[in-house]
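To start, the structure itself, in structure tokens.
Of the protein chains in this complex, one is absent; all others appear in place.
Entry: chain A
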């Protein structure tokens, strides 16, 4: 956070998908406010986790950062350079530095191309000729991600889900990026494979010093992987903090509810029995989100103030620096951090 220029600086990022309707002339009748005013930074080599339930705009955020989608408002700057509305040619030099890993390993690899072609494709597009040739580099990359370099000429259908995801990682690494947006990279995989892939990504992050925007809905995976975590709800960030801070001392009611839903793995529990917060109702439609605080319709603390005034994302009283919460009535008592501090191995 203290860096002069963060690697990635996102401010006020907004994406509204227009809803077309009407007959005979189609016009815009509304908008799905998928992402509405996000502010966050990613420092070099840092991993930022993005969590939230389905439909809260996590993936849209990832696609905005990689410029697969055109932002409605706000700015995205990479190393201080504004890339919010940059065209393809303008983006070309940055393309190689921001890469993406996709959710579905079955859809993210072209079934008609060999592994070699898939992984060397990015180099071909960006006209990169590594010493020793592209093929050697691809074999090297395959080895890095834990695949047999002999698989160079195979086709994606010959691989399992976990192996395919490794190919996706190798493709993302081909350009030696500085930032990788991982859009739920493990949620389509078996639990046993998830751990392997997450560990692979962690190895990559630590050894190659690549910054990550790690999108997931699995809190445990994010906790394992990310140094900082942002919690999203209905297109907005409700809380962002360092990992231990967020998991140990969540201030936003939503974060608290989310964390309380994580099943306990320990049996010999000597701490106080943790309370399970049950949220009632559904997530409101992003087409017409609630006024004020977006979480107020399901929040047990909501008052008139919440309906009238959107809470800013600020460092509320009692927070460590860098711990920002968007709530008028932040939670105060710490969330039984006893067990966490006793056994930090799982987190670190």
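We take it that a residue touches a chain if its C-beta (ideal position, glycine included) is under 8 Å from a C-beta of that chain, and two chains touch if they have at least 3 such contacts; residues count from 1.
Here is the rule we go by: contacts and distances are computed from a predicted model.
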- Name the absent chain by its UniProt protein name; which of "Methylmalonyl-CoA mutase", "Carbon-monoxide dehydrogenase medium subunit", "Cytochrome d ubiquinol oxidase subunit II" or "Peptide/nickel transport system permease protein" is it? "Peptide/nickel transport system permease protein"
- Option touching the unshown chain, where A:12, A:121, A:284 or A:322 are the choices: A:121
- Message: For a quick check of understanding: of A:73, A:92, A:287 or A:314, which residue touches the chain that isn't displayed?
- Response: A:92
- Contact residue for the chain not shown (choose from A:171, A:256, A:298 or A:328): A:171
- Task: Mind listing the chain A residues that contact the chain we can't see here?
- Result: 63, 66, 68, 88, 91-92, 95-96, 98-100, 102-104, 107-114, 121-122, 125-126, 148, 150-155, 157-158, 168, 171, 175
